[in-house]
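Structure first, commentary second.
With one protein chain withheld, the remaining protein chains of the complex are depicted in position.
Right after this comes chain A.
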Amino acid sequence: MIVLLSFSLFLLVAFSTLTSATSDYHERLVLQPLPQSSLLASFNFRSNTSRDSFDERNYHHFPRALGQILQHTHTEELHLRFTTGRWDAESWGSRPWDGIKEGNTGVELWAWIDAANDEEAFARWLALTQSLSGLFCASMNFIDSTRTTRPVASFSLSGDHSASNNLHLLHGTLPGEVVCTENLTPFLKLLPCKGKAGVASLLDGHKLFDASWQSMSIDVRPICSQPDKCVVQIEQTVDIVLDIERSKRPRDNPIPRPVPNDQLTCDTTKQYHSDDTCYPLEKTADGGWSLNEIFGRTVSGVCPLGVSQSPEETICLRVPNERGVAISDGAVEIRQPDGFSRCYTLQPSSSFDLVMPEQEATTSIPLDEPVLRAERTIVGHGVERGGMRIIFDNPSNTGAADFIYFETLPWFLRPYIHTLQATITGRDGIRRQVPASQIIKETFYRPAIDRERGTQLELACSVPAASTVTLTYDFEKAILRYTEYPPDANRGFNVAPAVIKLGADEHPIYIRTTSLLLPLPTPDFSMPYNVIILTSTVIALAFGSIFNLLVRRFVSVEEAAVLNSQTLKGRLAGKVVLLRDRIKGKTSKVE
């Protein structure tokens, strides 16, 4: 029996062997075909710089621009994520890297900052977000106090830090940020070979952001093998799931066209099958592809920094051993003992391509079942209030799933935590209402303050084996000042995904839900002057009529006439009457 290594474990094991290598720059690409003709490509780039030289501003392979920002803001550990799309756990199984290299939709940033107190930490955090915003061409400068949280249990330090540091964890997320080429370019510039050589030469914005799901990550952390022998490690990853068919379309002719009649494979058992009707059969063969077709280019050699000592296994492929693969000349194939993966050592200066011919599928790579499925949706109708529904599904038949659920909500979404309810559904399909305390072991809740900070909710939950738990709570949507709405106000506002952390601090598994779209009530944006005028009119009417009554006195009608004649207006009217009479008198004389 073959021992099946999970893909995530495979990635981790593959890299742990590299840690001992003497060179301090490593890069690797792992390719794995996924069901539904998708291809997962995991790029990883890692370099170490000794702590002492880093402190002396001698950065070696560490990107200088980033290093200076980190030193200026006293950031000890940094994690930055750019993610778009949705990981389809139903078909693709568990996430690459156990989700630790993944981020919320949009931009997610968390960092441990060395500071004496919370205020100083926040000031440095703002400096960090502003600088990173400039470095990565992203709107991270919009991570203000309303989008910043201080998670309690959801994130833990992954590096080795000296105890003398007073570290503050700050976390910010921009769910509405559109990740695109302008973020990839600065990302590639941080690499020692700037994407000109090595596996990074495959990364092309057109293909990368055309993917079904993609996640870019940057992790900076100090690692100490001995107390006085520390390195600062920067690890960059790019994970993408490409639709093979879509990626193979030529760039000058990207419009999909129907398959020509003679290339259709039809189900001839259908009774309606004839020359002009066809029930298409799903392809049984694995589609053929090559790096050149998928990425539009080939790997241009090896980044020379990584191969100073010995050639590395730079590109790995996860396909069954019987699958035929053609590779460029000069590259060396090494098969792994598990029967499902093989790696290639590249020639330093010649380009490398990998061709998978179309072949009938016999065995497939076993995919890991995710340890927990999570889904979060907004329920209810109307723009005044709604409800949040979070569904956790524990597929395991034996063990309960214990995890930390962390969500940040914008301040204009006001949750009512007293309405938090839990229902549990077993495999028998019967829903039962249970007290929330049966599912939620611990709660950390920091309510939002209008225009100051968002809601932070962290729940330590436990979902029993083979059951589905649904948590619901009500919320109210605030109406904003009209200048606080974006130009596309009726599109709605993005709500950041929830982060779920399973497992121990040493080997956590992260799952993120999708981001949500929250429609808010909108005022009429064309009306400021009208509203000011109309409201003022009503106020003036009330004020005028009341004070008019208060300052005047009552008199009888006759008295009023007398008083009227004494005023200027009254006297003028009298004069007019006199004049009219005189004119009338004159005309009568003439006649």
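The rule we apply is simple: contacts are C-beta pairs under 8 Å (C-beta built on N, C-alpha and C of every residue); 3 or more make two chains touch, one makes a residue touch a chain; residues count from 1.
The definition used in the following text is that contacts and distances are computed from a predicted model.
Per the UniProt record, the absent chain's protein name among "E2 ubiquitin-conjugating enzyme", "AAA+ ATPase domain-containing protein", "GPI transamidase subunit PIG-U" or "RING-type domain-containing protein" is "GPI transamidase subunit PIG-U".
From the options A:332, A:434 or A:541, the residue with contact to the unseen chain in the full assembly is A:541. Within the full complex, the residue among A:259, A:334, A:531 or A:577 touching the omitted chain is A:531. Across the entire complex, the residue among A:52, A:338, A:402 or A:450 in touch with the chain not shown is A:450. Interface residues of chain A facing the missing partner chain: 381-385, 411, 414, 416-418, 445-451, 478-483, 521-524, 527-528, 531-532, 534-535, 538-539, 541-543, 545-557, 559-560, 563-564.
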